[in-house]
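Only one protein chain is missing; all other protein chains are in place.
And now, chain A:
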Amino acid sequence: MTRDIAVVAFAQSDHRRTSDELSEVELLMPVLHEVLERTGLRTADIGFTCSGSSDYLAGRAFSFTLALDGVGAWPPLSESHVEMDGAWALYEAWTKLRTGDADTALVYSYGKSSPGSLRDVLTRQLDPYYVAPLWPDSVALAALQAQALLDAGHADEPALAAVAARSRADAVTNSRAQVRGAVPHGDYLVRPLRTGDCPPIGDGAAAVVLAAGDLARRLCPRPAWIRGIDHRIEAHSLGVRDLTDSPSARLAAERAGAFERPVDTAELHAPFTSQEIVLRRALRLGDDVRVNPSGGALAANPMMAAGLVRVGEAAAAVHRGASDRALAHATSGPCLQQNLVAVLEGDPR
């Protein structure tokens, strides 16, 4: 069955370093209300609900079941959850709508990293036999990738700093972002990455509504049609991969149809400056493409939500007429191990 599926609404929380006064559901609920309000839908109207989160972040078991309290699970929902970024929940929801099983989907994700030590928490996603016992933190692994990039001559430290400065300057117009405007590029955190090359650690949530066919047109003046979406993963062993390239991102983009016609905007989930440089090359983005007008993950990187935010920001650009064809990218795992690419288009104006 072939049906056109669109992102018809997007909402996100403020992204902040801490949110002590809020439980996960208290953080998430206003975002769910806002995204539903934009479409005029109620929970009972939604055909499928899918979320992405990780209990390791806040150390709270089964937090995703408690988060469902914010949706209102009565009458009982058709619901699913991925222990991944919400962009992968969106992929599952898109698949569900493609089958015709549902006409609308609510996709949300949230991450509350502030209770824990994120750099250490993320070591637990690594190979438990050969890698996790060494506790290599997320910045260290990104720094190995950045050094490989420098050695290959694809970038130098000023080029990395320029990515950081451009991202945070663009974030000035994004009231939700955590780091905005001019910030010092800082000292080395793990050399060659400086604090400015690294994403802020923070708490946040995001949600989108998907709808199929004519219903999408009724819910949104200019739906962001998902023309293609695909995700690909590389070998988990870092030493097997060429860290200066992202063949999985390129293949996902190819399968999503990204190379068929140029895009005008790209929202890349590149938590580290060096990763934007890898992705621009892999995705063949020229200088005429607006990259991360939202500020990207260097301005706000709520774990499990930042990838869904990329899809949401790209869709919102289409909704408001700022983009006709946008690429949205999400990543997961160390050093861009797994990548998702979606191509979104607005109806011709």
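Methods note: a residue touches a chain if its C-beta (ideal position, glycine included) is under 8 Å from a C-beta of that chain, and two chains touch if they have at least 3 such contacts; residues count from 1.
In this text, contacts and distances are computed from a predicted model.
Enquirer: Under which of the names "Ring-1,2-phenylacetyl-CoA epoxidase subunit PaaB", "Beta-ketoacyl-[acyl-carrier-protein] synthase family protein", "O-antigen export system permease protein RfbD" or "OB-fold domain-containing protein" is the non-displayed chain listed in UniProt?
Expert: The UniProt record for the chain left out of view names it "OB-fold domain-containing protein".
Enquirer: I'm checking contacts with the chain that's been left out. Which of A:Ala206, A:Leu243, A:Leu268 or A:Met303 qualifies?
Expert: Final answer for the missing-chain contact: A:Leu243.
Enquirer: Given that one chain is not shown, which residue among A:Pro192, A:Pro223 or A:Pro271 touches it?
Expert: Checking each option in A:Pro192, A:Pro223 or A:Pro271, the one touching the absent chain turns out to be A:Pro192.
Enquirer: Which one touches the absent chain: A:Val7, A:Leu144, A:Leu160 or A:Ala314?
Expert: Going through A:Val7, A:Leu144, A:Leu160 or A:Ala314 one by one, A:Leu144 is the residue touching the chain not shown.
Enquirer: Suppose we count only contacts with the excluded chain; which residues of chain A make the list?
Expert: 20-26, 29, 32-33, 43, 56, 58-60, 66, 68-74, 115-117, 119-121, 123-124, 128-137, 140-141, 143-148, 151, 188, 190-193, 235, 237-240, 243
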